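First, the structure itself, so that you have it in front of you.
Every protein chain but one is kept in place in this view of the complex.
Order of writing sets the chain letters: A, B and C. Residues in each chain are counted from 1.
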Amino acid sequence: MQQHNIAMLGTGLIGDFYTMSLHAQRSRDQVRVVYSRSEERGRAFRERWGIAESTTDMKAAIEHPAVDVVVIGVPNFLHEEAVGLAAAAGKAVLCTKPLGRNADEARRMLETVEKAGVFAGYLEDLCYTPKTIKAIRAARAGTIGEVTWVRSREAHPGPHSAWFWDGRLTGGGAIVDLGCHCIEIIRNYVGKENKPLEVLCHADTLVHPISDEDNAVALIRFASGALGQFEVSWTFRGGMDLRDEVAGTEGTIWVNNFLRTGFEMFSAGGAGGYVAEKSEAETGWMFPVGDEAAELGYIDMFTDMFRSLEAGTAPRETFFDGYVVNAVMDAAFKSARSRAWEPVMLAEWRGGDVARIGSGTAPETYEGMVVIKREILPDGRHKLILKDPASGDYTDRIVAAPAS
Amino acid sequence: MQQHNIAMLGTGLIGDFYTMSLHAQRSRDQVRVVYSRSEERGRAFRERWGIAESTTDMKAAIEHPAVDVVVIGVPNFLHEEAVGLAAAAGKAVLCTKPLGRNADEARRMLETVEKAGVFAGYLEDLCYTPKTIKAIRAARAGTIGEVTWVRSREAHPGPHSAWFWDGRLTGGGAIVDLGCHCIEIIRNYVGKENKPLEVLCHADTLVHPISDEDNAVALIRFASGALGQFEVSWTFRGGMDLRDEVAGTEGTIWVNNFLRTGFEMFSAGGAGGYVAEKSEAETGWMFPVGDEAAELGYIDMFTDMFRSLEAGTAPRETFFDGYVVNAVMDAAFKSARSRAWEPVMLAEWRGGDVARIGSGTAPETYEGMVVIKREILPDGRHKLILKDPASGDYTDRIVAAPAS
Amino acid sequence: MQQHNIAMLGTGLIGDFYTMSLHAQRSRDQVRVVYSRSEERGRAFRERWGIAESTTDMKAAIEHPAVDVVVIGVPNFLHEEAVGLAAAAGKAVLCTKPLGRNADEARRMLETVEKAGVFAGYLEDLCYTPKTIKAIRAARAGTIGEVTWVRSREAHPGPHSAWFWDGRLTGGGAIVDLGCHCIEIIRNYVGKENKPLEVLCHADTLVHPISDEDNAVALIRFASGALGQFEVSWTFRGGMDLRDEVAGTEGTIWVNNFLRTGFEMFSAGGAGGYVAEKSEAETGWMFPVGDEAAELGYIDMFTDMFRSLEAGTAPRETFFDGYVVNAVMDAAFKSARSRAWEPVMLAEWRGGDVARIGSGTAPETYEGMVVIKREILPDGRHKLILKDPASGDYTDRIVAAPAS
Partner (left out) sequence: MQQHNIAMLGTGLIGDFYTMSLHAQRSRDQVRVVYSRSEERGRAFRERWGIAESTTDMKAAIEHPAVDVVVIGVPNFLHEEAVGLAAAAGKAVLCTKPLGRNADEARRMLETVEKAGVFAGYLEDLCYTPKTIKAIRAARAGTIGEVTWVRSREAHPGPHSAWFWDGRLTGGGAIVDLGCHCIEIIRNYVGKENKPLEVLCHADTLVHPISDEDNAVALIRFASGALGQFEVSWTFRGGMDLRDEVAGTEGTIWVNNFLRTGFEMFSAGGAGGYVAEKSEAETGWMFPVGDEAAELGYIDMFTDMFRSLEAGTAPRETFFDGYVVNAVMDAAFKSARSRAWEPVMLAEWRGGDVARIGSGTAPETYEGMVVIKREILPDGRHKLILKDPASGDYTDRIVAAPAS
């Protein structure tokens, strides 16, 4: 039974969530040292989580002899440096989302870890929510047929920390903060072998007096013809809206990860206490989640990372995935400016080819006509909508049910 | 107390819904004559609804001396002819959606009724669902602040009648069939005075072997900066998905008009019977609606039409609205081909000007910094995210709550 | 086309709802005169609803020559007097719920209208909500098999008017105010031919300093073995909880009539306005209903009443039903005191006999064993739980699927 000793880089909200998850339940892994720019915050974090050491020297944390895994939870502009140090130290490295501020940064990080031969995982927690894991498995198993469309939405009233609002440090606004989640969720549903070809994006700054977008909607066209659609907002009111919808040729999946999960509470009195991440109220109707770290995927994510590390296999979410996400976001930003579809620029594609939706099956015919739709009538007979291939005319016909 | 005698043109599904609604509850209005191309269908319809007469002569139905109101429920390519006949006969005319197959047709119909001086109403039922009426009222009253984004979605497995599938007769595919609903719902939420400026659309034919689109997503940019987003599909599985989501600067509205309305039924046995329009199953979990005609807005729609006719005022939905919807759809089709934003071409705009979202309020400042966000901490103090207007740097600051 | 002229007795909340419903949509019926004890309230009501006359003389209102239908919306202790006057005047009479303060009163009212030969309807609106009508139809049609259990719940923070709180005027507390709805809903689901045999009730006064119960739960055992369960509360927080759950041998029905109907709104700003009956908040998450009068059944109720009156048939809800409800409530009060099952005392039963649940089918057997349960395994075979009738021992057996 292997145990891991972790260097945690960063003491913000994400550092808390990561450490809570790493120490959760009956975990055998431990954060061994925490790095913060601020000695005070490092010490407070150390005490909060029962960690042996804290330091203001990122390199020292990474190179700490007891540490075998580095978890990067610092702001986006520091990811590349941290990855470089971890790779140089030969340590496994797990990096928070987004991987880079842009695809170039992400590409260099990918090359760095691959050259160094260290294990690298991309901490895309929302692809690991228990519902999402099961839903992706169902979609990949064909339960809903071929996936034609995925909508992934993440919206809340805006981040808690100042640096998130500074596009120079992050690479953008709501797209970089939230869109990275949506893009990778979409990729999991349509299949990672399904190449994202081009992106159409509308971004705007509607509410907050900032330089970057606080709202955006984008479409991603994949090789199979499937359409991904992400919606991100820093101006949503009412909590955190975290929903995915998947349409397939044979079915539908709807996942609500946060605001409507079967837990509803009304309080007239407003007894205090932390109800839910980014909840806006402490009275009236509230919608908490049960175990926030688990529901947001952190627990399953680290389990996959450590099991893969121990098994010598790739985790579900790799630095290559992080690179693809950055490339899609680059295309989105470019499209928002050009106001047209922009290609996703990928220096390398590891996913192979996929066929167009429906290409595996010829259309059904009936007496030389193409069957457009088949409906079962109350009396058991079938109503066919038929197209004459010659004239292009449509008719309907009621026929006996086929012998099954 | 005025009563109306109606000529119903068309005996398809919409004719049934309209007549059911016109005769519903304690109605004082009556369908007096029904027109169908087919004598047999006309007679069956007449008997089904207890109507005095049926005819295969559309002009005769319209000019029937007892009739004062003409309701058009025939396929799209016959709307213009029917409107012309009704206007010539000096009868009030209520036309189903979409008004025309394109904006030119719609524009001519608008001119025809205005020139003739007859009352004309656009039968956009989904703007009249009881939930939508109340939600629009709340949005217009400012309950959710300024509207920034509206998503309107209509999706089902495809129409029941053959002619719907023939773009030559209808003007297009799922956009024309379903998008017209969504566009007008969006306009009601963002405000009808809010001019739709341009449209970005992606359309594709993913499942059915037809010439027109069976799936589309489009963005509509309005004068205020608000974004409309419509999603239409003829390939959705699981019933009829009819949902609207509205984001405002101070709130959120979610309306589910069909598949999740608080009525859930599981049946192992599959006792027959009509459960819901476009439901796909008669066993397992089903989600009927209570009173389908009422929930889909037909009842409130005709009430508004007849009350407006009697009061000499414009109904909520006019032929001008129908014309704007057609113009937005024209832009959507053009954008789907050009793969770029396309302007909405309106020969005339009756809505005036609106200001950009947020233009009425200057950003809050704190000690010379711009307040980006204000959060209330558990101890009652406020955390401010601040932007230095000179450097563009962001910081946070914890301050006492302002005296209220 | 018959029209009715109505005398409305009472100007409280229920008078408003009734009049709103009677005048709704394209109604041909009209309230012709309104009675109130208070001249001022009568005049205000008259102006609010555009009624020709108001009076403080109940008898004069009833006997008004233009009036053919009397609607009783006065407090419970005045029902008997009003019914007597209407019967004496030979007018049709529609009485709000509960019919009497107890079964004796209700019985006398039933005899009065039957002796006078006037049309009489029991205004039990919640049996007419559009969802309930459709759900009852499904249950009666066998969609969920034989009904075994019905839970009907009505709970809110307590009535708006003072007289409701005085058991001397009403006949009791929450049971009389709310339980009457639940009992009749339950009867509709289990079948009105299904005699209520006995009642077990726990009632308590937990929150309000009043003499009558503000909370109660009761069980009703029916002739078929089906169990009814009603829960009523005047101390519920969060709005109005109006839900029914029905279990059948082949299915399940869940109806949410009010707080979760597919309409959700969050408001940070608190723009004023009436959101929903008995809503507790104007900010935060709110759950309005679309058309309150329609969703609460008032529209369909009056339609049934007037159509039945015109057709010379009994309405869905009769004075006999009201009498049965009172008899069940009498048994509930008695049981709450005796702390034991109490029989429902009915002077007359018009429903006939029903068989015990399951009596129509012999248990399935397999090789001489009784099949307790049959499960389908993932591989298509069936797993049987078997009982040996001799020893009473249980075993399981995996068998091939039967040829269908």
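As a working rule, a residue touches a chain if its C-beta (ideal position, glycine included) is under 8 Å from a C-beta of that chain, and two chains touch if they have at least 3 such contacts.
As the structure is a prediction and not an experimental result, all values here were calculated from the model.
Residue A:Ala135 is the one among A:Ala135, A:Val150, A:Val207 or A:Val232 that touches the chain not shown. Summary of contacts with the chain left out: across B:Arg237, B:Arg316, B:Lys373 or B:Lys387, the touching residue is B:Arg237.
By the touch criterion stated above, the residues of chain A touching the omitted chain are 1, 3, 24-30, 129-135, 138, 141-145, 250-257, 260-269, 271, 273, 288-291, 294-295, 299-300, 302-303, 306. Hidden from this view is one chain, which touches chain B at 237-239, 266-268, 280-281, 283-287. Touching residues on chain C toward the chain that is not drawn are 144-145, 148-149, 151, 155, 157-158, 160-163, 165-166, 168, 200, 202, 204, 206-211, 215, 217, 219, 221, 225, 227, 229, 231, 233, 235-238, 241, 247-252, 272-274, 339-341, 357-358, 363, 370, 372-373, 375, 378, 383, 385-387, 392-396.
Criterion: only the chains that are shown with their structure count from here on.
If you sketch which chains touch which, every chain touches every other chain without exception. At the interface between chain A and chain C, two copies of one sequence, more than half of the residue numbers in use are shared by both copies.
In this assembly, the C-alpha centroid of chain A lies 33 Å from the C-alpha centroid of chain B. Distance from the chain B centre to the chain C centre is 35 Å, each centre being the mean of its Cα atoms.
Averaged Cα coordinates give chain A a centre that lies 48 Å from the centre of chain C. Contact of a single residue of chain A with at least two other chains is seen at positions 237-238.
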